[in-house]
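Got a structure for you, questions after.
Apart from one protein chain that is not included, each protein chain of the complex appears where it belongs.
Each chain carries a letter (A, B and C) given by its place in the written order, and its residues are counted from 1.
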Amino acid sequence: MFKIDNIEIGGDRVIIIAGPCALENEEQALRITRIVKGVGAQTFRAQIFKPRTDPDSFQGLGLAGLPILALLKRETGLLLITEVLDPRDIEKVCDYCDILQIGSRSMQNFPLLIEAGKTGKPVMLKRGMGATIQDYLSAAKYITNQGNQRLILCERGIVTFEGYTRNTLDINGLMALKDISGFPVFIDPSHGTGRREMVVRAALAGIAAGADGVMVEVHYDPDSSLVDAKQTISSEQFSELMEKGRSVAEAIGRSM
Amino acid sequence: MFKIDNIEIGGDRVIIIAGPCALENEEQALRITRIVKGVGAQTFRAQIFKPRTDPDSFQGLGLAGLPILALLKRETGLLLITEVLDPRDIEKVCDYCDILQIGSRSMQNFPLLIEAGKTGKPVMLKRGMGATIQDYLSAAKYITNQGNQRLILCERGIVTFEGYTRNTLDINGLMALKDISGFPVFIDPSHGTGRREMVVRAALAGIAAGADGVMVEVHYDPDSSLVDAKQTISSEQFSELMEKGRSVAEAIGRSM
Amino acid sequence: MFKIDNIEIGGDRVIIIAGPCALENEEQALRITRIVKGVGAQTFRAQIFKPRTDPDSFQGLGLAGLPILALLKRETGLLLITEVLDPRDIEKVCDYCDILQIGSRSMQNFPLLIEAGKTGKPVMLKRGMGATIQDYLSAAKYITNQGNQRLILCERGIVTFEGYTRNTLDINGLMALKDISGFPVFIDPSHGTGRREMVVRAALAGIAAGADGVMVEVHYDPDSSLVDAKQTISSEQFSELMEKGRSVAEAIGRSM
Partner (left out) sequence: MFKIDNIEIGGDRVIIIAGPCALENEEQALRITRIVKGVGAQTFRAQIFKPRTDPDSFQGLGLAGLPILALLKRETGLLLITEVLDPRDIEKVCDYCDILQIGSRSMQNFPLLIEAGKTGKPVMLKRGMGATIQDYLSAAKYITNQGNQRLILCERGIVTFEGYTRNTLDINGLMALKDISGFPVFIDPSHGTGRREMVVRAALAGIAAGADGVMVEVHYDPDSSLVDAKQTISSEQFSELMEKGRSVAEAIGRSM
């Protein structure tokens, strides 16, 4: 357990990180932060770099998005989390966010992990989609070996033979990480399922299994998202997630 | 949704099936049914045939266990579910149980599925550990094509690259089956994790994700189980499962 | 190594088993046996029971196909291999074939394995698509425990996250089986790839890795096959397989 500002990560309260898959512009960002804040989430996903499988897809705003992060922080006071891809960008990005995210595709990008560790900022390291629990915990050591213990782990689905869902959300993996890592463990039901109609239920499953937080993609008009539209939930679904999530959290003796 | 006696399967109430991995003798069976009934479960796992990976392992009591099934029914009135492996045994077994179980290893044993379908008895068909959702639903048609619609599906973990747990419980698969099959869908957190310390949490995750029932291995002295000791929970853990399970079920508008 | 008639299985010579995925009628069967015999294969796939994922697909001729097996044996003298699905059919089928095949979906159908073992006939047990090497070897013991040591193993592809091919041919598994089982190990490049254009190359890879035999689906008009058309090769491709296969076998000190 550790604190960012006054917010406990890995404490009794289940933490919600929400926002669009990628920041697209000022207006989209502000509209979504208001939804996120309105239902009581603590942290906003503010992705300016999007590692896309295909180089011809939208790659995010890049460093040009930093002023939007500054604006969001000023306007909302939410904690901001943003992904970094390149060790050369970390220093610039650090000033504008509260948590550095290292994504699944970068889980074994060791130079990046080392740089992130050195900043002393809280880091969320997402599990690689082909990484065992053991590989994952070994990768985490690249960060903590720099003296940075403010680490958040996040299960977000693994590759399996099943093609109905984009990935297979590994609830067992979530529990294993809780049992052996000692770090707060979050769940990402958006990437973990890849299907909008499953996101709320997957989030509840994660909370029931002991997740310390949920990271979810939300948009006021999900179909218009430039990235990951199929797994982005609406503000109505997000309200449902918050309401049922609180009840499930209470059912197991936590809050949300 | 359908009924067995007065019990709705696939209705609002989440159903609990519990019992030892395998029946070992009369005394073990009776002691465990009392635990199971005591906490309010509706159905008892009464396995007399155990399909073991290794032929030199304990294979269950076989047909010699049928009198124990008769005794259990008489003494407890619980619904009984028992696995069949061989189409030649189905007729004999049918008289002693309320639900026929077809296990993961038999999911594509088509002659067995056809015979089970013909009996008209309710059938639980467990998902094969290497079977896609599509393979699974196709296999189910071998049963329903016989005119038997009283079918229960059960997610129990799939094979993946992750070796920390025996199988990877596929919560996404559970939701997919709920969304597209039209049949009640149960979850087996015992085989789905293979680890005793995870069983309760995995059951809660399944309930939160919408499972219509939970099938779980329970023993008054788990370590002494002849089969699957590592994934069998104690009566204390089973009580915890029931208590928290009820709260989680209520959190999503169901009962248990 | 053991012999069937005068043919060594698991000796220096790589054995070829070829034929249609399923027998469809007398004429188809005879035409394909002539192709198979013409290029020098020793064994004919003569499947009358086809375990199909979907119950509404063609399921084979069933016992009605037995007279065709008798005809083929009389006309060609080739060894015949045929799959059995149901322990109740084994006795009838035994009189008409030289090798009993137990398919992937039946790999853990233990009553079937035991009955097959009891016949004393040579048995080919194919690897289940979700079975580890260890599971596979354990299943094989159900046969050999009956005193039947004339067992052939066959790698035929496993389930993985890769969807470009129907299955992932596990060449490592083939080698593992050779190294630890002591039984002849064949390869099935038809199911192992599911793609006609890959079958010859996959067969050559298997031979190079040490396969003792190759089981392949051949048809004079592959696109007209009722079953598995996409993975069935033409007679021209089969000739290419035989010719290059001989060269590859010789390259590693064997014959074919």
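Here, a contact is a pair of C-beta atoms (placed from the backbone, for glycine too) under 8 Å apart; a residue touches a chain by one contact, two chains touch by 3 or more.
No experiment lies behind these values; they were computed from the predicted model shown.
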| item | value |
| --- | --- |
| Contact residue for the chain not shown (choose from B:Phe2, B:Phe58, B:Phe161 or B:Tyr220) | B:Phe161 |
| Contacting the left-out chain in the complete assembly, out of A:Leu125, A:Ala139 or A:Leu153 | A:Ala139 |
| Which residue of A:Gln28, A:Thr82, A:Ser106 or A:Ser247 touches the chain not shown here | A:Ser106 |
| Identified contact with the non-displayed chain, of C:Ser106, C:Thr193 or C:Gln237 | C:Thr193 |
| Interface with the undisplayed chain - residues on chain C | 130, 132-134, 158-165, 167-173, 175-176, 179, 192-193, 197-198, 201-202, 204-210, 244, 247-248, 250-252 |
| Chain A residues touching the omitted chain (full complex) | 51-56, 85-88, 105-106, 108-111, 128-132, 135, 138-139, 141-142, 145, 158-159 |
| Positions on chain B contacted by the hidden chain, ascending | 130, 159-161, 163 |
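The rule is short, and it goes like this: only the chains that are shown with their structure count from here on.
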| item | value |
| --- | --- |
| Innermost chain by mean C-alpha position | B |
| Turning angle required so that chain B lies on chain C, C-alpha fit (0 to 180°, nearest 5) | 180 |
| Gap in Å, rounded to a whole number, between the CA centres of chain C and chain B | 35 |
| Where chain A and chain C are represented by their mean Cα positions, the distance between them in whole Å | 48 |
| Multi-chain contact residues (two or more partners), chain A | 130, 159-161, 163 |
